[in-house]
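Shown here: the complex without one of its protein chains, the others still in place.
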Amino acid sequence: MIVATLAFIVADGVIYASWLFIVAVGMTLVYGVMRILNVAHGSLYALGAYTAATMVGAWFQRGYAPLGSFVLLLVAALVVGLVMGLILELGLLRFLHGRDEVVVVLATYATFLILEDVIQLIWGVEARPAPQPYSLLGTTTVGPLLLNNYDLALIALALLVGGVGWWALTRTIAGKLLLAVIFDREMAEACGINVRRVFLVTFLIGSVLGALGGASTAPMISVSRGLGVDVIVLAFAVVVIGGLGSIPGALLGAAVIGLSRAAAVHLLPQAEVFAIYLIMTLVLIIRPYGLLGHERLRKV
Amino acid sequence: MAARDRTGAALAGAFVVFVAAGFFLPSWAVSLVILSLARGIVALGLVVQFRSGLVSFGQALFFAIGGYAVGLAGLKLRLTDMIVLTVIGVAAATLLGAGLGFLMRRYREIFFAMLSLGFSMLFYGLLVKTETLGSTDGFNVPAPTIFGARLSALATRTLLYDLTVAAAAGAALGVHWYLGTILGRLDTALRDNEVRVEYLGYAPGRVIHVQYVLGAALAGGAGALTAMAVGHIDPSMAYWTTSGELVFVTILSGTGSVLAPFLGSLVFGLLQTYALQYAPSVWQMILGVALLAIILYLPGGLWSALERNRARA
Amino acid sequence: MRTATSTLGLLAMAIGVAALFLIGLPAPVASQAEKYRVGVVTLLAGPFAASIGVPAKNGAEMVAEAINNGTLPAPYATKGVAGRSLELVVVDESTGTAKQVTEFRGLAERREVDAVVGYLVAGSCLAVAPVADELKMLTLLSTCSTPRIFEENDFKYVYRTSAHLTPDGVTAARYLLKRMPNVKTIAGLNWNMAYGQDAWRDFRLSVQTLKPDVEAINEQFTTFGGGQYGAEISALLTKKPTVLHTAFAGGDFEAFVVQMTARGLHQNIQMVMTAGAGSMYRLLDKLPDGVFIEDRGPYSVFARPTALGNWFRTTYEQRYGITPPYTAYHMGQAVLAFKIAADKASKGGAKPAPEEIGRALEQLKFDAFGTTVHMSRSRGHQAVTESAIGVYKFDKAKSVPTVVDVTYYPADCVNPPDGTKGEAWIKGGFKGARCD
Partner (left out) sequence: MTGAPVLEVRRLTKLFDQVVAARDIDVTIATEEVVSIIGANGAGKTTFVNLVTGYTHPSGGSIRFRGQELVGLPPREITRLGVCRSFQVPQVFSTMSVLENLMIAHGLSDRGRGAGLSALASRDRVEACAELLSVYRIEAYRDRPAALVPQGVRKLLDIAMATAREATLLFLDEPTSGIATEEKFAVMDIVMAALAERKATVVFIEHDIDIVERYGRRVLAFHEGGILADGPAADVLGDARVREHVTGRRRA
């Protein structure tokens, strides 16, 4: 019993953490490079979910090969991410460079409000369940654990995203440029790095990741209005706990929240509502810049 | 100084006009003005923080503290006097603010925003868990009295309205004075160059602490007034979207003057009301567009627009 | 800073503009003598809009239109309300309670409605009720499930034309113990909000009152809109209760069903879903056969197949392409109740006063679209109806969702008698319950 519970806490924690990571990593990447805390990330998540749900629904109506629906999820994420990313970066954020961080946050908040209603105008108010892919992969039994393989696939996806991200950042020229910008934007600009392009590319990647979060979640929920709202604060928490702009930090933050929430659900269900914010507040109190974040000392 | 006297005169003028208006405005408008002015009082506190580059994404915490202080005082202590209740709201929020301030003063930029958000959401969770206070449904606040007298609904509402107008004017005057002092002027200094403040022998954290407590007190009073005007309080008062709305109003208003937040808040209230009436299903979009337009074309908020007109004239 | 003139000028400007709007733009539409304008308040945005908010609006509009055309089935075929046409003014409820109070005043004064129907959120019901009395505005609450409204106050102008939350839990408990007399343990998965807390408490108390040795072994409360229930499902898999109660609805309900069926939670736990019926038309075969399911009353799949019931369901399905969920019925019967009472109160000529319509509502017993509604509680301000529950079965042949073994419980069997609070009534062993 105890063993089972502990095993489940770990399993559930890791699964939830993977989901959180996929949802939050884009946000932290965008912040790290552009210093923009993108509230509209939640809208990208919602758009990804809606698009995926719609495409998957049509796919199964036409009775195509079920496994193809997984490809569809990725396609949805790519399409939404690239289209919305271009619109938002070129159409809005570009004009906000150099403005107060907080003002930019508000601008993305406004964007979020707008997109909330845009989504309703496009998809109406009807909920869109697209549950087929979720049960396609069957389940796995490990000792006492009975897990859905789709959830395990989420873990794989999270590891993939994290791995590719790590590889791209540390092993490729583009990644090194990105790190340079993250480390010191002025210096990077001085070194002749085309910061604008770096920004655009970063934001596109971030948007795709946000949409991917939604698309990969669509099959396990019934996509309906307002699902972006809660995701925003969750992603905030993850990003802040890990250290704003730090990708390993996002991984760590996701793990911390995932495990503590799972523990709360299993051992102290009453605390579920607190768990996340309690962790966030405590971490900020103990490590003001997040677990992997650090203060920048101004040169005088 | 001369500038102060003028704002004082302007405030006095506004005070008279609003009080007079209170006698012929329909009750929905009265209630709208009360809520807007109250929101403006909170925004006033945010303006002060904003001048030093800090934004609290958790100001709803103190707003809700003020509201629940009123609710509990009415529920448990049978207190109903609107002035006493307002004072209680302010006191409760000030105490909490003074305490949390010792932490908040160490934080800047987005981390300040996030920690304040964390505190407000913790309080939200606490309220949701408190079934004896109606959890998410909240509970009704008894109609307020004045000097122990229970008056007609109309009279009560008018008095509450006047109290709110007075509170708003008082807050504006006080903050205007504060911004004229060394401490008050340090807000911009802090935003410009914290290192220099430090090297002038003053603790930047102290400035932030003072601002934070000030903001808390204002939000607490506003929460108390709101609770009495609405006659009902629930945890959504502390939810992050409420904080978002408050910051929204601050940006909309601009920091050009202590009068700006009230103007901005009133505009916001009307915008929302009429958006709801004519586009009930896309009112969020309308608000969003308005905010974006302000950010892109009026970096100084509504107030700067009015000033620009003056400059042209 | 700025010069005195400009500051004052600014102020004048601001106040001028404000005043302009505040004195109540726009000018009242038409004269009110020959028509009834009714405010309809429901959730048009946010997570609840899809599953229950907009359907409620649809229900109101559909019934209002039928009333104006005189196309409602007998005995309500008379055109209009007290001979006047009915015009609806729709307001979004998803703005938070503070704003709702202002909106309510706005409806009364700026938009000059004769009555207000609607409200799904308990918070806004509690908040507007006192204002309704202050403004003498007849208000027919359609859903907002909390029993507290009339348990805590006596409102003169406020009525609720649907049953509150308590019967759901009582019904579920009675049905459960009839079909599974030897239940040992129950668990709950509910929203961490008043609605979820109350729903679970009513169910748990009812079960434990009827069978004191039943143990509640796992009480899960999750954040509304959470959407991820992996950990909760695992917890239930390890705790292995005999029964799981959930009052989830809409998106969260569907998310939970999808996630728990994928891990076979339903295979060894009896599900009791007191608000899930609305989702069966979206989930179809994803909702496993055998779960006990309710629709917060005798609505949609449980609606009595009367002329009224068939008209409502078929018309709605034709117009909106889905089966109406319970809020559509709630709102429909609120509008209907207003017509009936107004008709009854009018003596021809002038409009009846709100007090007269109100008096006509008290103790009113009328056939609505789902079942018979009886305004028999809280001095005739609170309605009771029979309740319904059944077992879900997906008809693969026709691929339509159905419920079997449906049981209807009389109103007096599952609703607390007049003057007693639900919780006390349950704990006290359902004194005065008449179930025959």
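Letters are used for the chains, namely A, B and C, taken in the order the chains are written, and counting of residues starts over at 1 for each.
Basically, a contact is a pair of C-beta atoms (placed from the backbone, for glycine too) under 8 Å apart; a residue touches a chain by one contact, two chains touch by 3 or more.
Because the structure is a prediction, the values reported are computed rather than measured.
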Which listed residue (B:Leu72, B:Ala166, B:Leu183 or B:Leu271) would be found touching the missing chain in the intact complex?
-> B:Leu183
Specify the residue from the set B:Val16, B:Leu77, B:Ala203 or B:Ala293 that touches the hidden chain.
-> B:Ala203
Had the left-out chain been drawn, it would touch chain B at residues 1, 180-186, 188-189, 191-193, 195-203
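Definition applied: only the chains that are shown with their structure count from here on.
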Between A-B and A-C, the pair with more C-beta contacts = A-C
How many angstrom lie between the CA centroids of chain A and chain B, rounded to a whole number?
-> 33
Counting only residues that touch at least 2 other chains, which ones in chain B make the list?
-> 128-129, 281, 284
Got the chain A residues that touch at least 2 other chains?
-> 116-117, 120, 229, 270, 273
Residues of chain C touching chain B in their complex?
-> 1-4, 6-11, 13-15, 18-19, 21-25, 44-45, 90-92, 95-99, 101-103, 105-106, 108-111, 122-123, 126-127, 129-131, 134-135, 146, 148, 152-153, 192-195, 197
Where on chain A is chain C touching in the complex?
-> 1, 4-5, 8-9, 11-13, 15-16, 19, 116-117, 120, 125-127, 129, 131, 134-135, 139, 144-148, 150-151, 217, 219-227, 229-230, 261-262, 265-266, 269-270, 272-273
Residues of chain C touching chain A in the complex | 44-47, 49-51, 53-54, 192, 218-223, 225-228, 230-232, 234-235, 237-238, 250-251, 253-255, 258-259, 261-264, 279, 282-283, 286, 322
